[in-house]
Structures are given as structure tokens and as C-alpha cells.
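All protein chains but one are shown at their positions in the complex.
A and B label the chains in the order they appear, each numbered from 1.
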Amino acid sequence: MWEQLADLYATYQSTLGYIGINSLLALSVYTTLSCGQLALGSAGFAAIGAYAAALLTMRAGAPFPLALLAAALLPAAVAVPLGLPVLRLRGVFLAIATIGFGEVVRLGIVNWDYVNGAQGIVAIPQKASLWMIFLAVAVALFALGRLRGSKWGFALEAIREDEPAARTMGIATTSYKLAMLVAGAALAGVAGGLEAHFTFMVAPNGFGFGRVVDMLVFAMVGGAQVFWGPVVGAAFLTLLPEILREVAPLVGIEPGPLRLMVNGLVLLAVILFLPNGIVSLPQRLRELRQARRAAA
Amino acid sequence: MGQQIINGLFLGSIYALFALGYTLVFGVLDILNLAHAAVFMLASFVALALVGHGIPILLALPLAVLFAGLLGVALERIAFRPLRGRADSNISGLISSLAMATVFEAVALEIWGPNISRFPFGTVPETQFSLFGGVVSKLQLAIIAVAVVLFLALTWLVKATRLGREVRAVAESPRAARILGVDVDRAISASFFISSALGGAAGVLFGLAFNSISPDMGRSVELKGLAVIILGGMGSMPGAVMAGFALGLTEVFVVANLGASWRDAVSFAGLFLVLVLRPRGLLGTAALREA
Partner (left out) sequence: MTALLRLEGLERSFGGVRAVDGATMAVEAGRVHGLIGPNGAGKTTVINLVSGLLSPTAGAIAFDDRAIAGLPPHRIAALGVARTFQNIRLFPDLSARDNVLVGQHLVRRPSLLARMLMLPRARAEEHRARELATALLERVGLSERVGEKARNLSYGEQRRVEIARALASEPRLLLLDEPTAGMNPVEVQSVAALIRKVAAEGHSVLLVEHNVRLVMDVCDRITVLNFGKVIAEGRPAEVATDPAVVAAYLGNPK
């Protein structure tokens, strides 16, 4: 029995690790969503963290915890000069500016010979274990959970609901938004650093626009109104392709297109019918049942 | 130098066509339609498929453009209309369009596979002319010509027809437009038709120009398109055209003088500077849209 469990573990280790990594990435988009800002620079921040950590362990022989610390701090530091001009922009413009930032990071890496440009770095030592990844997720969830219901959590919610009104109550909204951008950058950086040392390689094409879109989708599908929603979304959407891979031959569609199609349809269904994500499903069902009862 | 200008104009006309579609929908609905690039891509494939069935390109192009327009109308119905009342409709619209883009890409991937497809040899004539010290192919001239015709057609549509007036009214204030008797739903559907038709045209022309069609061909153009509409001013059609040409020309010059790896950096550097220094771009209005 233990052998079977060990086998199961080995097979699914990668999936479990990715559930954790994707959770961190989803949370990195959530931090700014929680105060109403759509900031899509997390792929760039993850890239910075991944490359910084990989370079530190491989070229400078640094201990892994130190590399992870750098993976958190370097993107966080970059987030400050990025955020100050860019957080003033409304809605869609902020999204576009941060998408642009992500592309600039990716293009910078592609054109940087020291890190092998587009080919990326391989043979990164596998120092990230599952428990480290899950510890990181746990710490992130704890911190975000503690924010909720505190003075700062209320301020963030106020900013999301009605930023001008929040300002008239003395909330320095730009500082809060910047703090959330920095926190998100740190989370994305740590995720990048962990991923690099979990999958032995990093390459710039893993940090493009498509990647940050994935992160946004994890957060929205899970539910961006509560801090644990993005983790639910990440878990669901990381497991889904695994399940679909088994299903694909039965349906007669290639796994690649099938995964993409299901992702798209799930996202569409969520945004149209369950805008607050999977975590709001129980409440939604309750509401529908009440409405039906009232109509009867 | 003349060569570069020609190349720049030709690249720019494709960017401009693509960006026009983007900015039209943004101007009318205040929503960024991220499925635009997927329509761009599908139109190209449709043209390819039609040509593969023996339909001449001169007919395949308008048919593909028509297809793109209709796809846009469907897109609006499925992904945008249900969200119209919502408070966060621009973010949810963006995500909804993303979902549709994913679905479109999946369809293309399933039907045509991930590899690059090409138009069969002989689809377009190979003749070239020499002009202003450069070499230009008939195809390049044709693309520029088609683009110009479409710009003029769009301008006429927007300025001189009733539909154009209605679209402009809805762009300014749907509530006021409705009170004035404008069929807002129809105007919005029409905007999406036009927008996606333009994007589709850009897609077919792009596919012909570079003879390279694949499910992810929209990716890089999509982001450049964003840069173009920001530079030109969100919602400004003349701005999109000007900025499209400006980007095309700049990219060609940058590649010629600094090397190909700097090409994409131009659009994003430009995007950044504009957003930080003058968010409304060249010709955009600073006014926020009212409900």
C-alpha cells in the first residue's frame, strides 16, 4: 500500500508542486485586485525572481533560502518605481502599462546573452521541495487572511469599492495600492524562484503575456473577492489539464486544443454566470434556490 | 531609405488596420476586446482555407473579412452583451474577451494544428517594381491600397452615414443615445462588425504579407496593437491610423539601424513613455465616458 502511495506521489509530485506555484502566482495578481486594480505585471516579476534565484544558486553558489529572499526582494524593489507612475492610471490603462512592463522584462531577458537569451538557463539544481512550496503558500495565505478584517483590510476594500470616497476618509490610496503591488511582486518573485528550482530550467517564453493571463484566470475562476479564492482557482485549473489528458482520446480531440478550449469555456462560464468565482458557488446556489422558492 | 519608408508604410498599414478595430470598440464600449487578435488570426485561416478550395484571393479576402465581421457580432452577443449592466464591466469584459480568444485559438489549433501554414504558391503575383529607390512588390502596394481604401470607407461610414452618427452617439453616452431614439444594441453590434472586419482584413493581409499563418500569430500583433492605440489615443480613430503608421516606420528604421532584437522594445518603450507622460496619447480626449 505504501508503495502505491509512493508511486502516486512520484507521479503527481509535479502537479502538486505546480498547484502551489500557481497558487502563489494567482495570489500575486489577487493582491492588487483586492484593492480594485488590474495589474498584470506578475509574469515580469516572476521572471525577475526566477532568474535572480537561478543565477545566485548557480553562479554565486548562494544557499537556496538566500536566493529565495533575493527572488522576493528584487521584484519588490522594481515594483516601486514601476508603481509610482503607473498606479495613477485608471482601469484598463494600468493593465496595459503593466502588460507592457512584463513584455519589456521578457524582451530584456531574450536579448541578454549572459543568461542565454531566448534559450534560457538549464540544469538548475532542484532545491525546491514540495513542502517549501506549500509553506510559501501557507505563509502568503496567513498574511492575506490576517489583513482581512483589520484596519488595512478595510482600507483595501474601501479602495476597491469607491476610491474617491475612501480618500475622503483619510486613506492614502496610492500608498496602499503600491504596497499591494509590491507584495504581489514579491509573491510572484518567490513563485518564479521556486519554479526555477523545481523544474530545473527557466526561459523567457515562460514569462510572456500568456502566463500572466493564466494567473489572472486562476484568480478570477477561483474567486477574487476572498483571499483563498485564487488558490482554489489555481488548484482547479492545474488539475483540470491532467484530467483532460485522460479524457482527450475518448472525445477525439488533441489534448492541447482541448485544454485550451476547456480553459476558455470555464473562464467564460465563470465570468458570465459565477463572477465571484468557484468559491461563491454555494452562495449562488442558495440564492437561486431562494429565488425559485419565492417565485413558487 | 526609400525602401525603408515603403516597408514601414506597408507594415504600418497593417498595424493601423488592426488598431482601428481595437480603438473603435474601446471608444464605443470602454472595453478592451482581447479577442480581436484571435479574430485577426481566424480570418487569415479562413482566407487560407478558401484559397485552398480554389477560390481566388481577390474573392477570398472579402469573404474572410465578412466572416470576421460576423464573428465579431457573435462575440459581442456572447461575451459582452450579458455583462453590460455590471459595475466592473470593463474588467469583466476584458476577461470575457480573453476567454473567447482562448476558445478561438483552441478551434484554430484543433483544425489547423500548431505549425505554420502558408498560402499556396501563386496565390499572389510576385511582380515587383522599383519605386523611390526601393523595391516594392505588387502585394505590398496592394496591401497599402486596401488599407487606405478601408480607412476612407470607415471615415465615410462614421462621418456621413446615419449609422456612423448613431455609433458616435453611443460612444459618447449610451443613455442619451437611447433617449434620442438610437437603437443602441444595433449600433453596438454594428461597431463590433466593423471592428472585427477591420481586424480580419489586417489578419488576411498580414498572412499574405509574411506568408506565415499560425494559431498564435495574433500574439505579438495584439500587444503592438495595444501600444498603437495608447500612442494614438484610446478611442481616437485618426490617432490609431497615425500611430499605426508611426510604429511601422519606427520599427523598420530601428531594425535597419539597431538590429532586429530591438524592434519590439520600441513599441513597449513608446507605450510606457506615453502612459506615464501623456496617457491620453496623441489624439485621445481626456474626458471620461459617462454612463
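The criterion applied here is as follows: a residue touches a chain if its C-beta (ideal position, glycine included) is under 8 Å from a C-beta of that chain, and two chains touch if they have at least 3 such contacts.
Note that the structure is a prediction, hence the values are computed from the model and not measured.
Every shown chain touched by the omitted chain in the complete complex is listed here: A.
Among A:Gly61, A:Pro81, A:Gly170 or A:Pro282, the one in contact with the hidden chain is A:Gly170. The chain that is not drawn here is touched, among residues A:Ala67, A:Ala158 or A:Ala196, by A:Ala158. Subunit A meets the missing chain through residues 143, 146-147, 149-152, 154-155, 157-158, 161-162, 164-173.
Here, only the chains that are shown with their structure count from here on.
Within the complex, the subunit B residues that touch subunit A are 26, 30-32, 78-79, 82-83, 86, 90-92, 94-96, 98-107, 109-110, 114, 219, 222-223, 226-227, 230, 234, 261-262, 264-265, 268-269, 271-272, 275-276, 279, 288.
Interface of subunit A with subunit B (complex): residues 38, 85-86, 89-93, 95-97, 99-101, 103-104, 107, 110-111, 208-210, 213, 216-217, 220, 253-254, 256-258, 260-261, 263-265, 267-268, 271-272, 275.
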